[in-house]
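The structure appears right after this line, and notes come after that.
Right after this comes subunit A.
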Amino acid sequence: MKSLSIRPSLPWLGAFKRKAVLTTFSVLLPVLSASAMAADLTIGFSQIGSESGWRTSETESIKAEAERRGYDLKFSDAQQKQENQIKAVRSFIAQGVDGILLAPVVETGWDQVLKEAQRAKIPVVLIDRGVAADPSLYLTKVASDFKEEGALAASWLAAKTNGRCNIVELQGSVGSSAAIDRKTGFDSVISNFPNMTITRSQSGSFTRAGGKEVMESFLKAEGGAKNICALFAHNDDMALGAILAMKEAGVKPTKDILVVSIDAVPDIFKAMADGEANATIELNPHLGGPAFDAILAAQDGKKVDKWIKANGPLYLPDTAAAEYAKRK
Partner candidate 1 sequence: MSQLVNETLMVKETVEAAQSAVRPLLEIKHLSKSFTGVQALNDVSLEIQQGEIRALLGENGAGKSTLIKVLTGVYPRDNGEILLDGSLISASDSGHAQRLGISTVYQEVNLIPTMSVMENLTLQHQEKTFGLISWKKAEIRARELLAQVGLDIDPLRQLDTYSIAIQQLVAIARALSTQAKMLILDEPTASLDSDEIKQLFNLMARLKSEGLGIIFVTHFLDQVYSITDSITVLRNGECIGTFKTAELSRSDLVSHMVGKSLEDLAPTAHDHSIKRERTELLQLNNVGKQRYLQPLDLNIAAGEIVGVAGLLGSGRTELCELAYGSVKPDQGEVTLSNHSLTKSSLRRAIQVGMGYCPEDRKQDGIVAELSVRENMILALQASKGWWSPISMAEQQKLVEEMIQRLAIKTPDMDKPIGELSGGNQQKVILARWLITHPALLILDEPTRGIDIGAHHEIIQIIKELCEQGMGLLVASSELEELVMFAHRVVVMKDHHKVSELHGDEVSEQAILRTIAS
Partner candidate 2 sequence: MINERNLPILATLLVFILLYGFGMYEYKGFRDTLVFSNLLTDNAFLIITAIGMTFVILSGGIDLSVGSMIAFIGVLMAYLITSTGMHPLFAIGIALVVGVAFGAIMGVIIAFFEIQAFIVTLAGMFLFRGLAYLINLDAVPIDHPFITGLYDIYVPLPGRGGLTFIAMAMLVLLALGILLARRTRFGMSVYALGGDSHSAALLGVPVKKTIIKIYALSGFYSAMSGVIFAIYTGSAYPLAAVGVELDAIAAVVIGGTLLTGGVGYVFGTFLGGMIQGIIQTLITFDGSLNSWWTKLAVGGLLLFFILLQKGIVVWVKKRSAA
């Protein structure tokens, strides 16, 4: 199964014509596939955008991996819009790429465009989150599980506090799948502990400024740190903003309020090393390698798992300084 050579037979051609076309293809096939081998792969990559530092490092990592392998990577930034991502995927199909990496901004709404890719026999690899479509429509997904991340954070917190804790939560952008799933995962674990409750939950829109502003209002509304035992932030940036808010209100993060968040961006390691954050769960940004491998494997006719899990570990302050040095 090689790239450019196979096109879906055109719907308006009669059956006899289709046969003729197939014959032509079968003659051309070895030639074209040989040339495709020589010219390496052309991969389209539809990225959500560059809304966070984590997203940028993911992009950089995938680009670097493609360059290392000598692939021609067609990169498209969708500026957080699903419609732009669909447009990009359709453009990749029109262009005739060998494979498509898609980091879907939302889980639903991909069936049609995935079907089109399938008709064009272009494998699609989902990056860093899944879609709610028939798994046969895509090759595989290389992603971590947001729910698991939320659950991991909750488990750590439960262990740390012996299942007794008033938690304030900083949600991600309202309606985003990372926010919804991390909350679901977190809630599913703490629901087992009757003495763990979320006393306040608001959206900090995944930003530092948002995290800081919301944390300030939490501290005011709860009358300082007395009634708050821990902060769960859906990403590190919000946690970093909230840490600033605590310090300014005279509250000591980690001492007065435990801080757990997700992503493992470099700055949170620095905060942990400085004793201002307790735990972070890594969201692995280096997804290019496994994704490209999957496309190659599929070309060779090998079977590929539908979910290549890329969940990261939970980091604690003990290794923070070393990790920070490594990642900076």
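On how the list was made: all candidates are chains of the complex that A comes from, given by their letters.
We take it that a residue touches a chain if its C-beta (ideal position, glycine included) is under 8 Å from a C-beta of that chain, and two chains touch if they have at least 3 such contacts; residues count from 1.
The structure displayed is predicted, hence computed values, not measured ones.
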Selected neighbour of subunit A [touch, this complex] from 1 or 2
2
Which positions of subunit A touch candidate 2 when the two form their complex?
7, 10-12, 44, 47, 49-50, 56, 59, 63, 72-77, 79-84, 86-88, 90-96, 106-112, 132-133, 173-177, 180
